[in-house]
Each structure stands twice: as C-alpha cells, then as structure tokens.
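Right, I'll just put the structure down here and ask away after.
Yeah, one chain of the complex is gone here, protein chain that is, but the others are all in their spots.
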Amino acid sequence: MAGLATTFGSGAMTNSINEIENAQVILVTGSNTTEAHPQVARRIFDAVDRGAKLIVIDPRKTLLAKRAHIHLAIRPGTDIPLLNTMMRIILDENLADDLFVEMRTENFHELRDMLFRLDCQEMAEIIGVPLEKIRAAAQIYGRAQKAVVCYCLGITQHICGTDTVQSIANLAMLSGNVEKEDTGVDPLRGQNNVQGACDMGGLPNVYPSYQRVDVDDFRLKFEKAWGVSLSGNPGLTVLEMTHGGKDGPVRAMFIMGENPLLSDPVQEKVRETLTNLEFLAVTDIFLTDTAELADVVFPAASFAEKTGTFTNSERRVQMVRRVIRPLGQSKTDADIIMELSRRLEYPMHYQSSAEVMEEIAMLAPVYGGMYHDRLEGSWGLQWPCWDREHDGTPFLHKYYFTRGRGRFVPASYQAPAELPDGDYPYLLSTGRVYHQYHTGTMSRKSTLLSREAGEALLQINPLDAGRLSVRNGDFLKMRSRRGEIKLRAELTDQVREGEVYTTFHFSEAPINLLTIAAQDGKSKCPEYKICAVSLEKRTEG
Amino acid sequence: MKDVLTTCVYCGCGCGVYLHEENGRVISSAPSKKHPVSRNNLCVKGWHLHDFIHHPDRLTQPLMRKNGKLVPVDWDEAFAFTASELARIRQERSGDAVGFLASAKCTNEENYLFQKFARAVLGTNNIDHCARL
Amino acid sequence: MVLIMTNKYILKKDHLVPLLRQLGKEYQLVAPLENKHGDTLFTHIDNLDNCRVDLENQPQNSLKQFFFPQQEVLFRYRNQPGVSYEFEPAKSREDAVLYLGVRPCDLSAILYMDVVFLKDFKDPYYQKRRNNSVLVGLNCNTPFDNCFCNGTKSGPFIDYGFDLQLTDLGKYFLVESDRSRGEDILEKLHQFFELATEDDVKDQYQAYLESRGRFKRQVHVDLAMKNLAEGYVADGVWTELSERCQDCGGCAYICPTCVCFSIYDQQQSATEGERIRCWDACTFSGFTRMAGGHNPVDSSIRAIEQRFRHKLQFDVKKHGRPSCVGCGRCVEMCFGGTDIIRFINMACCEGM
Partner (left out) sequence: MEILQPDLYLPKSAEIIDVTEENSQIKTYILSFIDKEFNDSFAPQPGQFVLLSVPHYGEAPISFSSTPDENGRFHLSVRKAGKLTSALHAMEKGDIVGLRGPYGRPFPMEQFEGKNLLFVAGGIGLAPLCPVINSSLQNGADRCVTLLYGSRTPSDIAFKADIDKWRQHENVTCLLTVDSSEEGWQGEVGLVTGLFGKCSYDPDDTLAIICGPPMMIRAVFAELERQGFSDDNIITTMERHMKCGVGICRHCHMDEKLVCKDGPVFTLSELKKLDVMELRS
C-alpha cells in the first residue's frame, strides 16, 4: 500500500465500510468484491438498489460486473492508461474540482502536463475498451458529489501496482473525491489482520504505527522503550528472504502462521530457499506445506483460543475473544514468543494481551487510545485514535491529508513483465474464490466449504476450450516458463478468449509453481495477476 | 454452554461473529446483529468459521526434525533447541542472518511481540509478512 | 361485577424472575437475553441475577439450534479393517430445558419441525430434545420491521402448541396452558398465579387486535402461494433472484424451519472417527451434486426456485400450510436482497 502512503500519507481505507452504501458513485477496480469481501459487496448492492451508479473495471465478467451500470472489461495490466484517460476526460470536460486541487494538493502541474500529452484514442486501443464507454465512466465519476473507489489486489499485484494506486489517488483528488464522508479511496485488505500486521510494524522498514526504522528519532524512541540498541537499517522484504536460494541473505527463519511455500510466487525458488536454511522454525495451527520443511514446529492456538485484537480493512481495531482453552498442548503465539525471548535473555513480562496493548498504545501514536477495556465495551475503534478521549476516525483526511497536501504522482503505462506469445499463448491471472481462504489451511478443513469448492478450477472461455477439445471438468496441463501443474477446466464466459483464471488455495495445484517472480519496484508486490501460460488437454486424471 | 462474540478470520471485513461453545467444543457460528460490519449476516465462510477449530489435523504438540523426520517432542526441547539455534546464528553471523515472517492471521498483540522479538532480541529488521498476497 | 372463572391466569411482572428461579430448580432455562454487546439471543441462563431477559426485541437466533444444532456428533465409529467396524451411539446430556419467550413464529416453526423430524421416521436426536422441552410462549404485541406472520397465519398471537404462554397485558402477563406440562407447572407453582377474569381475556383480544394493526409491511403470502401453485411465476423471477444471491446460505441457517442437513465422517485417527451432522442449505450447488459431478439441479436458478417452492408450494400441498412462519429473519440477513419478502412481492405481481 505504498502508493497511498506517498499520495495521501496513509495507506489505508479512507472510509468505513458502512460509508460505501451512501456513495452516489462506486468505482470498483481490481476487486472481485462479492467473493473476497462479501460485506463490502453487500454495501455496494444496497447502494445500487438505492440508485447509486456502479462502475466496475475488471477483465472478467464477475458477479459484480454483471450488476454494474458500466463494466469496463480492460485488458489485464492496462489500469494506468485507463485511469489516465479518465482523468484527461475529466479535465477536458471541466469536471475537475479546481478548488480542491488548489487548496489541498500539490504537484498538479506535473499530472496535467502528462495528461495533455496523452492520446486518448490510442489509449483506448491499448485498454481494449471503446473510448465512448470510458468517457461515460469518467463523466459519471467526475460529476459525482460522493464517489468511492474500491480496489484490491487486482491493482497491487502488478509490477506497476504502486503507480496504479497513485493513479487512483490522482483520479480521486482531481475530482475532489476524498476528505468527505462517503467519499474516498478504499483499498480492501485481503486477509483478516493484514492491516494490523502492518500497523504493528510487521514490515522491514517501519516500527509500529509506520515509524521508520531509519529515522533516528523513532529508533531512539524504541531503543529507550525496549531498553536495547536497535538496527537503523531497513530489513529484507518477504521475497528477498524467501527467494534467496541456496546462499540467500538469511540463514535461518522464524515463520509465524504463514505459508509462503503456497502463497509466494515461484514455488521452486521458495522451496530451495527454505530447505537450504540452517534453521527453520514455524508456528501454526496445522502442519502446512511450509511447516513440513521446518526443523521445529510449534503448535499454535487458534483464534478461538486466545484474546487479542484484529484490525480490519476499515482500520477498526476490535476484540478477538477466547472461547475455549488451547487444544492439546498448543500455546498462543504470544506465549511461544515470550518463552523464546526469556530463553534468549530478553524476558518479556506480560500478564495478558491487554498489557501488550498498553505498550502498543504508548509507542504507536495511531493506536494511542486503544485499550482493551475501551474495545471491550464498544464495536472497536478506528485508527487513528490518539488518546483515551479520542473516539477514533471513521474517515481519513478530513481538512488535511495525513501528509499535509495530497501529492499528485503521475504514472505512465508499463507493459506487464510477461505477456502471452506463440509458445505461451494464454494470459493467466490468479486470485481467490468465495468458498476458500488464502492457502486453504483453515477453510479446506470445512467439509461443506470444500464440497462447494474442493479443487482448483481453471476458468476458461468456452471458445478456447473448444479449440483445445476440452469439456467442462476435463483435466488440463498448464505450463509456464517456470513450471507445470494440472487442474480441471471450468468453462465460463466470465473470462475472455485468451485469458484464464484460477486460485492459489489448493496445494494439489500449486499455482505459484507457474507465477512470475517479477514484482513492483516500490511495494515489492509480486505480479500475480499476469503471466503467460500454455494449455494442453490431459487424457487422464 | 455459551456464546462468545469474536472477530471473523476469513477476510479483511472483520465481521462480529458469535461462536457457540458446548462441552468444550465450538459447534456453531452466527452473526452479531448490532455489529457495524456484520449487521446480522455472514458470508458462507463466516457461517463455517467454527469448522476448522476442532479438526483432527490440528497440531497439538511441538514437533522437531530428527533423522529427517518431524517427530513429537516436549515443549522444553523445542524451546531449548530453537533458542540455541537462534543464539548460535546471531553469534556466528549476526541477527541479520535471521528472517522473520509475521502473520496477517495473528493478533495485533502477537505481531507486536513478534516484531519486538526480531528487532530487540535478534537485532534485525528482517521482518515482513504477506501483506501483498 | 360478576367474576366469571376462566382457565387463564395472571402473573405479575415482578414475579417473572422469582418464577424463573423456581423453574430453574427443575429445568435448564433458555430465554432471549440481551448481552453486553446489545444483541439479543436465545441463551442458556447461567445466573438469573446476572442477565437481562429481553422480551421486547426479537431474538436474532431462533430455537432451531437448540433442537437441531448446527453441528452435532451422531455417533463414533471404530474400524479395524477386516476385523470390525463398530458404531457407538453418542451420549446425550440433555436435561429438561424450559424455553421462555417463544414467539408464535418460533413456536410454529417448532411445530413444523415436529412434523419433519417425527412424523414418519423418528429422528432420535430431535425427539430426545423435544421430549425434554417445555415451551413458554409469548404472544407478540409489537411485530418487528420485517415481520409478516399475519401473512403466513402463524402469528402475531397463537392459541396452541405451547406448554404455557404469556401475553403482556401491560400491568401483568396473562398465562395460558395448552399441554399437561404447562398444567403441571401452574399447579405446582400455583402461588405465582391468580385466576384471570373475563376482562383480562377481553384485554388479550384487544391486544391481539392492536398487534395486528402494527405490522409495518403488507406481505401477501396467500397470493404468492396461489400464483406459485397455478404456475404463474415466470422464469424471470427465479433468474433475477439467482443473480442477486451471493450464496452465503444465511437464509437457510437463520430460518427456524429450514432443516436441510448434511452428514459426513470426520476421521480422528487411523481407526476412529465421528459421524457428524451439520446444517446445509438447498441453495448450495454441492447440495444436490452427485459423486462423479453430475448435478440434477443444474443452476442456481433452479436451486433458488426449489427453496421458495418448497416453502410456499410443496409444503402447502403436503402439510396444508407454508413452511415459512413469517419471522422475517432472512430478510435482514440476506446479502443480495434475495429474501422471501422480495420473492413474494415479485410472485404477487405475476399472474395479474
């Protein structure tokens, strides 16, 4: 979410989920909202029922796209040209919010210069959508009093992900669609506590509350609080760690409740790295594919067996409450960390997770007013929440952006790292399905969920399937320059000719054997949404 | 027999869910009506939130690799070995030779402790998680 | 004024908790409790002094989960290949349970479940719990936002099916009994009850009339049933509903009369496991899919059709009344607005 941090100063949803239903225009891009964020989709549906206009940008004809007033079925990876074209139209048709641009933003001239060099017709051809349709979408968005943009990993999981996010921010600022209630830019977070893990400093370059490790003031603050000296060098990112190979920069890893072998791109590289470590420790509730490679596996307690907090997509910090004791001999991750820390001569004395939260409140300004007793008696609090008197912040950037003025950062089209060619003629995108979650560690344990979606299916257009003599349910061999898997075909006109789609939930069809290592230069987000593959019918299962 | 309100783990929406416990077993999930996100409904995953909790595949004791195989050990052995390995690598190379992956599925408090452990105990900022996946 | 004896009683509101305390000696108590988060759910009462019995709001769950839990172990099995494969019945720990505050819709739903679970083949798990239950009803003075039990003829008042039933007459409750269990309680704890007068009965009727006037929606269930039975509901209705449906299954799970279930084995070890029953929903595509992949319900359109036809047509034909009790829970529950009121309204417009 580096993109929003640069433009707005804060990389989180600017609105609350409930505000979406009051918007007049909702633009959804790179998000299969009905399947990945059902509650957000429900707000969108409600808004549409009340007369709001829905614009969906998605190469696939998703359920949401079917309900859209305008569905822009763009070519994968052409989000930036589309957003730029929309902005140009907004400028040309005098739909920009001049006052907002003047009072609240900076660097507008650079964006304008770039936009005026744009040939809209040429862009429309790159995008693969008629210019008139783009114009209609731009007009609807540009004229709206209250407009919300929702985006998700369909935007960020590209090599130009950060640039695209910045372009979305540009669009919102240009038309003045930030700062107000029911109006803004909303990145939907993929996992339940991805926001919290970021907030808590589970990132190589920042301490909790996004305080940079390479800024002395922050470092000194944490050194003082923790009573140790700390490194001022930003650390390695996940792919730098898991793609290091035999002689990678890390020789040991400690993985808490993650399954990089399935979730990270280029599985063979990750396997090579993990198996060549001197030491690998994993804590998890199940023996995941990653845990099977470990030297030590700690049995962790599940969310039903511990007390703490999660932070949802709308920055709402809310309680997780213990229902039962940890199963068997399992322990909470907190207990495991504290015991290890004690044995490494840095005792951590916390009686409860509430006490940990007190320390967080002290050190992480945006969590300054978060205490368990307050969260317990409410539906949670949305950060920033500066102190005990503060009621939290339903929407961000009121009166001023977190960084002061919003900054326009123009971006240009950048072709995906790997596009289909003669050898690998199909474009593969990966994502999620409704009934499963992430690497399936938890959701696949549910008999009913697995009955509904029990194996990886490759969505393929019936015309392509016809060319391959593949019927619904037949097995396909799918190959990329990096590997090969087999999976069943699902014939659907949700995907267009030449494009296929599948999920990463299933270890039997580890899609990340195929995906590309290319990543966004700024966010380090892998390009999961585009790689080139070839397909072949398999005669037997 | 009780209903405990907690937060769903299946996506970033963060629905309020009641887990219903009976005889030490969580047997059902239901939405909170007043919760601002769930507002009385759940998606299919939320309704099946309890399904994995008591799954027989749950890990219930520490495992350690011995002769190439993961075998059950007691907590003390697992802790002692892990602590000595981390200490050894910290001493032989540096804390920066250790990488930490935090979790988007664990609580804030646990993530806080985890990064504190990486930064304060191992002295490295090599900590990240799959925020981008 | 001449006092005419009735078989109804009055219970002072102040005496409700003391009465429950006495009943609690013999029964586990379940009542709608408002919890600390502000939600009202049917909950087991652990401590009468430390809970708020909420007879004002509609409990967000029905009693279904108490008679037919979302997940239950039917039995355990032990298998030694070639030697034995044995089934050990689950132990039941059901004590007698008294349910307080059962509104007419929920009571009607239990009467419906009685038919499904006990009419031909007797489901032993349901039967056990049902035999151990005492239902204390509560007539509905104020229908809630999505209520339409007047349309399904299952409320707002009901005069059968309960063991005891309360009607809030403002100053006190009017108490009636319909089963011997209720009579027994009235007799055993007679100190709490006074005979009601004919005026009280008139007040009850007045309350009924007022309640009928308080429905916030007009839902013409009978017209929809007629149009369905006569084949007036066009395919477009099912198509539109299926496009809105987000496949959460919530309507079936929250419905007090939906009793579709699935059964599966959960292996615990190489030789042991449990056979588990869990709620299922007829709108899920896997509900009808056969081994090998063939699915006789070949689209979500047909699945949605089955759901509403079953409730409003097939059960009417089979049992003489719809298996929707008008509680309205699925209306607020629905993600996509595929709820039964929307359907009924759509079905009413057909055939005109």
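We just call them A, B and C in the order they show up, numbering each chain from 1.
The rule is simple: contacts are C-beta pairs under 8 Å (C-beta built on N, C-alpha and C of every residue); 3 or more make two chains touch, one makes a residue touch a chain.
Being a predicted model, the structure only gives us computed values, none of them experimental.
Student: Name every shown chain in contact with the chain that has been left out of the document.
Tutor: Over the full assembly, the chain not pictured touches C.
Student: Of C:N57, C:T197, C:T239 or C:Q306, which one is in contact with the hidden chain?
Tutor: C:Q306
Student: Applying the definition given at the start, please give the residues of subunit C touching the unseen chain.
Tutor: Counting only subunit C, the missing chain is touched by 74-75, 77, 79, 81-87, 89-94, 116-117, 120-125, 128, 259-265, 267, 273, 275, 277, 280, 282, 287-292, 294, 296-298, 306, 309-310, 313-314, 317-318.
Going forward, only the chains that are shown with their structure count from here on.
Student: Centre to centre, by mean C-alpha position, how many angstrom separate subunit A and subunit C?
Tutor: Comparing mean C-alpha positions, subunit C is 41 Å from subunit A.
Student: Just curious, how far off is subunit B from subunit A if you go by their C-alpha centres, in Å?
Tutor: Inter-chain centre distance comes to 19 Å.
Student: If a residue has to touch 2 or more other chains to count, which residues of subunit C qualify?
Tutor: In subunit C, the residues touching two or more other chains are 37, 246-248, 266, 284, 335.
Student: Mind pulling the residue numbers of subunit B that touch at least two other chains?
Tutor: Within subunit B, the residues that touch at least two other chains are 2, 5, 16, 34-35, 41, 43-44, 50-51, 55.
Student: Where on subunit B is subunit A touching in the complex?
Tutor: Within the complex, subunit B touches subunit A at residues 2, 4-16, 19, 21, 24-26, 34-38, 41, 43-45, 48, 50-55, 57-65, 70, 75, 78-83, 85-87, 89, 93, 95-121, 123-133.
Student: Please give the residue numbers of subunit C that touch subunit B in the complex, ascending.
Tutor: Residue positions touching the partner: 35, 37-41, 43-44, 46, 60-61, 65, 69-72, 93, 246-250, 253-254, 266-269, 284, 332-335.
Student: Name, in rising order, each residue of subunit A that touches subunit C in their complex.
Tutor: Residues 34, 38, 41-42, 45-46, 49, 63, 66-67, 377, 379, 434, 447-448, 451-452, 473 of subunit A touch subunit C in their complex.
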